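Reviewing the structure listed below.
Missing here is one protein chain; the remaining ones are kept as they sit in the complex.
Now for subunit A:
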Amino acid sequence: MLKDLINFTNSLPDNFKSLGAIPKEGLHILLQVDDKGNLNTKSDNIQFGFYSKKLKDELSDVLEKCKRLQENAWCVNTNKCFDLPMKAIQSCSPICVAFKKEHIQGGVKYEANSEKGKPQIQERFSDYFDKAESMLTEDEILKKVFLNFKAFFENKSWEVVLNDIENQRDAQFQILSNKAEALKERQKSVSDKTEKESLKQQITDSQTQMASFQPLTDSDYILFYLDFPLETYKTTHGKYLGDKLFNTDKYNTDPNEEGLIYGTNDFQNGYNANMPFLMHQTATFDITGRISNLEAKALFEFSNVLPRKNLPNPLPIFIYNEEFKEKVIAVYSEKRISFTEIVKELYNVYKDDFRNYYLLNWSNTQNGIVFNDFDFVSQFQFEVGGTNNGLQIENLFNLYEDGKPKHYPINTNIFQLEEKVLKYLVQNKYHRVDYFSDFKKEDYESRDFTFLSFCKYRKAIYDYVYKSNRATIHGKQFDELVFNGIKDDLHNSSEYGIKHKLNIWYSLHKYFHKSNTKTNDNMANKLKEHQNFVAQLIEETAETALATDNDFAFAAGQVIYYLMNKSKSEDNSLRLLEPYMQKSNCRELQLTITKDLERYKHENFSRNFSKVVAFVLAHNTEENVKNLHPELLSGLFSDNQLYSNHNKND
């Protein structure tokens, strides 16, 4: 897994890796350095910029620059910063210092430290610089400026600079605030609509500008950078990363002749001494594997790229076809694109290249990136039901939509099948399906069986659609998905839902059952056969001795529907079907029908009904009636043939 992620990261262009990176929220201060290595702390020479996610403006040049410097001066995680155990200074560079406002005078943490007698940040700067010193190169200017930068913090000059900047910002904020107030006053006195609108716009503009000068909050960072080239930042940060990219440096090997160090991986990995369960107690080895520092760096970059969401999720990682890999990465660079869109965009031209990839699914959580699934896909299959034909759902149960017979579009690709069929069968009340989140029963209110399907088959559906793992859903699973949905529809009296699912079941039965049975049975034809059988019963031409249990169940469904319509009860919901659906024995089902016949004996029954009910009550089978539910439900919800001349008032 790691090797493939490393190769993938190395194939990403550098500018793509920093695409979507944003500065830390807060005040970024860029200090100038002269040729002799002295800091220039005159107000005019200090550049600064404030960044907040709420500001919609494009980044200023200063912030753009600071963003890149910050990327190359930050700690891997706070457990690996120089300011342990306080973890307040989160930069890890000899030429950058960053901390949150809460740690300086007036801040929450500052007060807390005072109360507990802990050392304040001011007292910890010298420790920070002592550790940062080892990141220096042989550059004499850099060494000199480092000493000046250290003194700048130790003698509190940074506070003077910060105060000066805060005063400047405050003044700007006041000017804009006064301007906004004046505009508001004027707006009140103006009656002309056009002018009012114009003033309103000006007020909004002023308020937007004010946001750039708003006072710093406790959660804002304060970042001091020395204005050195990015390369210097990369070099010094590289020294920091050298061992910090490993989980621990305890198992690092000595650098080999190429300078490679092998150590324990830190990516998606923890060697927590508090969890002996993770440690192999009797194995030959102490740790299970090492990676090189270059590989660790690639994984670190990958973990930074993922949360920026420039890569699709799930992410296909093609492993062999270099030319195709480049094409896909070029697409990522152009725009944010989902896996589905990549397939739709590239599949037609590069069909044969959609093979041999790892599919990574992850979530961005409070605790960072969490992997949900990582699996190899030999070949992606986009089309369903043959290249030209697709899968047609037929309207066999005469559903109407907007007064017209419902029309189902043909599903030609796997994503249409996912959306229209597979997701539909497991979706929650918000019509959503999340393949990897925690189960939330409350989203499936009064849809218990659908929730069961969701829990049982969501991973199977994901594998079926995104990994072309056709072994995960066969006829048995498909039947269960459909009929779990129907059971919920019965409970909720949704006749439309039942008929829709029966349409899907009959139309796609062959598609999902083909690999098991290899028969050419077309279920849509089966429905016609059942209907013909009932018609023959009515015409008294049916060979009842040859009738199958499926014919019986279908005819029983027709009878039950007819009887239900005789009910004058106010409750005409499908719950009346419950007594029938609970029977597993043929005889018990017949007895239930007989009881209902007696209940409605005062009603008129059509001749058609009498002929069919005679057959239903005479049929004998040892088959469990629950296994015949598909046909029973088909009989219930297909056009009822038992009314004379289709007159429902009969």
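Just so we're on the same page, contacts are C-beta pairs under 8 Å (C-beta built on N, C-alpha and C of every residue); 3 or more make two chains touch, one makes a residue touch a chain; residues count from 1.
Going forward, contacts and distances are computed from a predicted model.
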Candidate names "Electron transfer flavoprotein subunit beta", "SUF system FeS cluster assembly", "PspA/IM30 family protein" or "Type I-B CRISPR-associated protein Cas5b"; UniProt protein name, chain not shown: "Type I-B CRISPR-associated protein Cas5b"
Residue in contact with the excluded chain [from A:N372, A:Q416 or A:S606]: A:N372
Touch with the omitted chain, as defined above, among A:P85, A:G117 or A:P276: A:P276
Candidates A:T284, A:T541 or A:N620 - the one touching the absent chain: A:T284
Touch residues of subunit A, complete complex, unshown partner: 1-4, 253, 262, 265, 267-270, 274-278, 280, 282-291, 319-320, 355-356, 370-379, 459-460, 463, 467-472
